[in-house]
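Take this structure first; my questions come after.
The complex appears here minus one protein chain, its other protein chains still in place.
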Amino acid sequence: MNLSSYSKEPKFRISRNLIQEIGFMGIRLITVITIFPILAIVVFIAIKGIPAISWEFLTAMPRDGMRAGGILPAIVGTLYLMVGTATISIPLGIAAGIYLAEYAPDNLWTRLIRIAIISLAGIPSVVYGLFGLGLFVLFFEFGISILSAALTLSIMTLPVIISTSEEALRSVPYKFRVIGISLGGTQWQTIRKVILPQALPGIVTGIILGLERAVGETAPILFTGATFFLPHLPSSPLDATMALPYHIYVISTQIPGMPITIQYGTVLVLLVIVLAMDVIASVIRSRARAKRQW
Amino acid sequence: MRKSEKLITNTIRIAGSSTILFILLIFVFLMKEGLPTIQEISIGDLLSKRWYPIEELYGILPLISGSLIVTIFSMVIAFPLGIGTAIYIGEIAPPGLKEILKPLVEVLAGIPSVVLGFIGILVLSPMMRTGLKLPTGLTALTGSILLALISIPTIVSIAEDALYAVPNSYREAAYALGATHWQIIWYVVLPAGRSGILNAVMLGVGRSLGETMAVMMVTGNAPTLFSGLNSFISPVRTMTATIASEMGEVASGSSHYHVLFFIGILLFLFSLIINITSSTLSARPKRGKDQVIS
Partner (left out) sequence: MRQKLSVVFMLLLSIILFACQSPDQASSEQANSDSKKAYIENKGSDTLVNLALAWAEEYQLLNPGVQISVTGGGSGTGFAALINGTISIANASRQIKPEEIEAANENGFEPIEFIVADDAIAVIVNPENPVDNLSLEQVSKIYKGEISNWLEVGGEDRPIVKLSRETNSGTHVYFLETVIRLGDKEDRSIFSADTLLLPSSEGIIVEVRDNPNAIGYDGLGYVTENVKMVALSQGANDEYILPSAATVISGNYPISRHLFMYTHGEPKGAELAYLEWILSSGAQEIITELGFVPVISN
């Protein structure tokens, strides 16, 4: 009996391997199904959009009810929003990251801050839009403006920047801090001269990823800063602005007889900006890993 | 010197606590604008079956039902794809391939939702109508597919982290007992990482529930109540799309304005519950940036 059960063993093994083969095939298939649409979307947009890209398309004002000419004001608007968001969220985000990594005691308040960050990260973008409308546009009377939109986007990107900054700072070994202090530096001097430079690549990566999200979002700027059409470039932070994501929404749904190439071209420009930020972030990340001194 | 040190330390402390201020501001503001709903509209009317603001029919059930339908179905699609891909990247893929797949999934995370909506209108929705012989391609199903694409990067990155966090000694022990690679994944790694995987799905749900633009562009926005399986291939109207498309319409202070903020409160609370539960679920002691980014 014992022997016969041993003799069954190889059969059992075969079926185990068969299960493994089937399982792995399934997993591979799933991965292909997941990855394929990503590539398909990017390639499809690139192929359809490239014919629209020209010097004029990138640098001219729209003409003929936006059916011709360029998309300059939308590109510039997006850059303005990016710069505005960066100006507000970077210093605040890094400072908060420093606080959590270097200063925060392990107490209830710190735990509350962490819960707040987690909550901020999960709030739907359209709720940020509501909040921005209520607080910045109406209550502070900034109106529908770059300022209101940038403030709204800043709060939305803050959790990303804080968390990545904190993580980057924490990954700097403890001995660096000891050395800084032992050389007679104060805590802040140690952070500024020793820890921050070491953590910088990680922080910058986080900033880029945060801004990438801000650049691509439509819902938060819908009621806070975006405008359908602007015949000139915005000249003050209190002007409303065109922006690429909202512009895509507008030209793909609102304008009759909109040439399809302009639509794909505009989508491509936004995609290139966003993916470029992705690439820059990952280049910085891998360079920093290679250069790491500990 | 001492004075400036103190100033900087205090600034950092304040910055650290700013997130609490923001979350409170958002909460207070949503409450201030949304709570009057309860005085203006009876609970019975709020829970009625028809949303038609022109006639002051503010039944939010169809909107909640719409949001749930697209979210649930998007998870049905995204769960196997996301977890499968995470297993492949984390456990099966050779290192070289892994280095290609991870950034590719990140690319998907970076594609703005309005771009996916654009593809949804132009490509996916006609495909759905002709392929499945539906009366219209603007359905919950089309929205769910886009939402799946949007939530997959979140699920993959967190699930992969969860699998990575399973100690290698588990795998080695199983291997020593004669288990195949597949058995190790199926019987050891997945059960060990299940809280992380659950966490991944919860955040995926949060992402789907809060998404606005892509959904608004492809679901047809008809405020229909769930009526059996047929609802998945019918047009639906989500809470987020309702806010985005109607907010501009209302004069501040009207009942309609208050109800839209009330829907904002619901979304805010949903996201709060999802994120706080998932953070306590999280197997990892410290939340990394991946979770916050997605």
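Chains here go by letter, A and B, matching the order in which they are written, and residues are numbered from 1 within each.
We adopt the following convention: a contact is a pair of C-beta atoms (placed from the backbone, for glycine too) under 8 Å apart; a residue touches a chain by one contact, two chains touch by 3 or more.
Since this is a predicted model, take the numbers as computed values, not measurements.
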Can you list the shown chains that the omitted chain is in contact with? A, B
Of A:I27, A:I45, A:I75 or A:A104, which sits in contact with the chain we cannot see? A:I75
Touching residue (missing chain; options B:T19, B:T37, B:S113 or B:T224): B:T224
Among A:A95, A:A121, A:A199 or A:A240, choose the residue that contacts the chain missing from this document, as touch is defined above. A:A240
Hey, which chain A residues sit against the chain that's not shown? 55, 58-59, 63-66, 72, 75-76, 79, 137-138, 143-144, 227-233, 235, 240, 250, 253-258, 269, 272-273, 275-276, 279-280, 283
On chain B, residues whose C-beta touches the chain left out of the figure: 49-50, 52-55, 57, 62, 121, 126, 129, 135-138, 216-217, 220-225, 234-235, 237, 245-246, 248-253
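As a working rule, only the chains that are shown with their structure count from here on.
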Where the centres are mean C-alpha positions, what is the separation of chain A from chain B, in Å? 16
Report the residues of chain A in contact with chain B in the complex, numbered from low to high. 16-17, 19-20, 23-24, 26-28, 30-31, 33-35, 37-39, 41-42, 44-45, 91-92, 95-96, 98-100, 103-104, 109, 112-131, 133-135, 138-139, 155, 158-160, 162-164, 167, 186-189, 206, 209-210, 212-213, 215-219, 222-223, 245-246, 248-249, 252-253, 263, 267, 270-271, 274-275, 277-278, 282
Which positions of chain B touch chain A when the two form their complex? 1, 5, 8-9, 11-13, 15-20, 22-23, 25-26, 29-30, 32-33, 80-82, 84-85, 87-89, 92-93, 101, 103-108, 110-119, 121-123, 149, 152, 156, 180-183, 185-186, 203, 206, 209-213, 217, 240, 243-244, 247-248, 252, 260-261, 264, 267-268, 271-272, 274-276, 279, 287-289, 291-293
